[in-house]
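Let me begin by handing over the structure; questions about it come next.
One protein chain omitted, others in place.
Order of writing sets the chain letters: A, B and C. Residues in each chain are counted from 1.
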Amino acid sequence: MDYILKIDCNDEKGLILRVSEIVFKHGLNYVSTSEFVDHENSRFYMRAVVVGQVNTIEFQNTLSAYLPSDSVIFFESIKKKDIVILATKENHCLGDLLIKHSSKDLNANILAIIANHDTLRPLSDKFDIPFTCISTDGLDRVEHEKLVLKELEKYKFDYMVLAKYMRILSPDFVKRYPKKIINIHHSFLPAFIGANPYKQAYERGVKIIGATAHFVTDDLDEGPIITQDVIRVNHEMNWKDMQKAGRDVEKVVLSNALELVFDERVFVYDNKTVIF
Amino acid sequence: MDYILKIDCNDEKGLILRVSEIVFKHGLNYVSTSEFVDHENSRFYMRAVVVGQVNTIEFQNTLSAYLPSDSVIFFESIKKKDIVILATKENHCLGDLLIKHSSKDLNANILAIIANHDTLRPLSDKFDIPFTCISTDGLDRVEHEKLVLKELEKYKFDYMVLAKYMRILSPDFVKRYPKKIINIHHSFLPAFIGANPYKQAYERGVKIIGATAHFVTDDLDEGPIITQDVIRVNHEMNWKDMQKAGRDVEKVVLSNALELVFDERVFVYDNKTVIF
Amino acid sequence: MDYILKIDCNDEKGLILRVSEIVFKHGLNYVSTSEFVDHENSRFYMRAVVVGQVNTIEFQNTLSAYLPSDSVIFFESIKKKDIVILATKENHCLGDLLIKHSSKDLNANILAIIANHDTLRPLSDKFDIPFTCISTDGLDRVEHEKLVLKELEKYKFDYMVLAKYMRILSPDFVKRYPKKIINIHHSFLPAFIGANPYKQAYERGVKIIGATAHFVTDDLDEGPIITQDVIRVNHEMNWKDMQKAGRDVEKVVLSNALELVFDERVFVYDNKTVIF
Partner (left out) sequence: MDYILKIDCNDEKGLILRVSEIVFKHGLNYVSTSEFVDHENSRFYMRAVVVGQVNTIEFQNTLSAYLPSDSVIFFESIKKKDIVILATKENHCLGDLLIKHSSKDLNANILAIIANHDTLRPLSDKFDIPFTCISTDGLDRVEHEKLVLKELEKYKFDYMVLAKYMRILSPDFVKRYPKKIINIHHSFLPAFIGANPYKQAYERGVKIIGATAHFVTDDLDEGPIITQDVIRVNHEMNWKDMQKAGRDVEKVVLSNALELVFDERVFVYDNKTVIF
């Protein structure tokens, strides 16, 4: 059986040796390993895929006793993640995930789709994924989020994916799901934070636009960046042309970021990510 | 003989027809042509390379009488531009231009190099380009710029190239050379405006960094963008690694932008560029 | 009404003038224009979007009389293209086109899908597009293509799109649809022509892989290239990882190429394309 091991702790001498001893003593063998030390913050990161047969709780406890007390240890057999998707009206990111899901190319089960408009219901129905529309009509942000939270409570999910969900989540909402909400922002952050980045890009006259997948934190568009990509634009394109061209980048960037997260390749520390 | 013709005016019916008639009547033939209409601002742009033999002033006057009164017309035989380079301490952009200059791959003559440090004198000397160091020691911005202006007055140049000149030019200085000063900014504008963009990028945890070549206007780092490019960075890189990696992008972006400008492929309108 | 005008002919003096005169006389106005002269082959290319109201046949005839006798003239009001898609088992390119089709982001109507396996029937059914499986079981190439041709004859289509159709088309088949069949090849042509390019790429140890959209001609993987793109790969990836990573590039490259073709921005001459 294959397991993923992730460790993140204050850097000390002999960490790899200690981990390797525990791994060896449990009859596990490394399939792949990666380490990184953030020397500025004196922080150690390690990800390993190991093969063997072991009691995961016992292994984790043994390792924990051997490592610095602040260590964050993740140890699980490799498995698909469970996700809930939040969306609004645009179909490109959701559609891409549904197509990948239907051919088992998405390393996750889509449990449900929640949207603030009914536009994407026919698409969701085609792929037999439960779809719930929670309209914002007549509701303030707190009331609307209360309904969304109630719906979310029905599902046991690992990650919440904002696939072009065009609502700003309140700090209270975000706090409930630390490092669990992934958003695709339709600009090359930190350029063009906020509303309509394509219009901002057009007005600034940039020659390259992009998209950014990031974890959602309290600060709008300021969470830890997972991955980014760009495409060239030119003077012939108005902002709607840029928006259209940007959609392919958005969906690919989101999909790449999810793959990294679902494979447990991403560490979050402060406002940054370490990605193996 | 080959000429470059550039026209930029309010859009009207029949502009291409009118230009083509004048071109034809003067026995000129199009080698290449490009047009663009900015429909938002109802503005027409045209660039053509034409071949033949003509009195440039007479041609320009005839054309002028035929086109809208606001027309900006440029008509010249193709020739190398004359430039002055401003620099500080870093050698990568200046070095790249000097190497290209020495093998005739730069479409310009470098008349002189002016720097606020003496660091690059040995490099400039190797290539026999007049080098003047105007130190800022004991001078305020106005006093220093006065000396720079005095030095600049010695040369009849088409463009001033800021090849990592790490001083902010005053609005008074900039106003003297409208659309004539080209800067390389070491970030993917409008991200990381201002000082030490690599440090800003590192601290934000971005996964892509870039460089931007632009015309200098009153607003710091806000002038019309000519060209941009990016490279990927990762968590293993501190800001000095990013700075080092960024240098190759900076010099290539600056060199590409200059080639476009020297070939008369760039139009500036408001805060944007049209590039053929 | 908006029309697209495309002209391709031997280069002569005064072509733009002549076209502009005819355009002007018919009360048409240029919305946008692009020209290119291939000086090596002395060939002129022009694409224009014009606005007005005109009898298209009369306009085309007038223009034709005015231009060199070898001129190829296309003049039509702007409209969606009709396409038939050929596929095999992989769902990423087909899925991408169906999602775009369903949100009107594809500039074409998908009339039908023909496949040599039944794998993609459920996907096609979800989007209510007629799906026909023509298995190759027990058939040689000629017999199989005969059945495909019979099915194709039911539809009046502008383009045939090979969305990962894993069969080689015979020269006889291809000859019936000159410049009408568009294929996505899963490599950065001309590298890795033929079978399993990802395996070839892996074995060669390249650091970048790509995809190529091209018109299909007699020569396998040798037709005129429309567009290409690449992504970086590394030593950690085996050929199946490369194949997976390549899928996002394949679908985006195919989609970009189709947009260019459907917008009538592509000229084919010999084995090359001119793209405005």
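We take it that contacts are C-beta pairs under 8 Å (C-beta built on N, C-alpha and C of every residue); 3 or more make two chains touch, one makes a residue touch a chain.
All of these numbers come straight from a predicted model, not from anything done at the bench.
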- Query: Which residue, A:31, A:168 or A:220, contacts the hidden chain when the whole complex is considered?
  - Reply: A:31
- Note on the structure: In the whole complex, of C:33, C:183, C:228 or C:243, the residue touching the missing chain would be C:228
- Item | Candidate in contact with the missing chain, chosen from B:151, B:203, B:248 or B:264 | B:248
- In the full complex, subunit B touches the hidden chain through residues 32, 90-92, 95-96, 99-100, 102-103, 105, 123, 126-127, 236, 244, 247-248, 252, 255-256
- Message: To test your reading of the contact rule: which positions on subunit A touch the chain that is missing from view?
- Response: 13-14, 16-17, 20-21, 23-24, 29-37, 39
- Query: Residues of subunit C in contact with the chain that isn't shown?
  - Reply: 36, 38, 40, 188-192, 204-208, 210, 224-230, 234-236, 238, 271-275
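Everything that follows uses one rule, which is that only the chains that are shown with their structure count from here on.
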- Message: Fitting on CA atoms only, what is the rotation between the copies subunit A and subunit C? Please report it in degrees, nearest 5.
- Response: 180
- Between subunit A and subunit B, centroid-to-centroid distance (C-alpha), Å: 41
- Message: What's the distance between the Cα centroids of subunit B and subunit C, rounded to whole Å?
- Response: 37
- Where does subunit A touch two or more other chains at once, residue-wise? 236
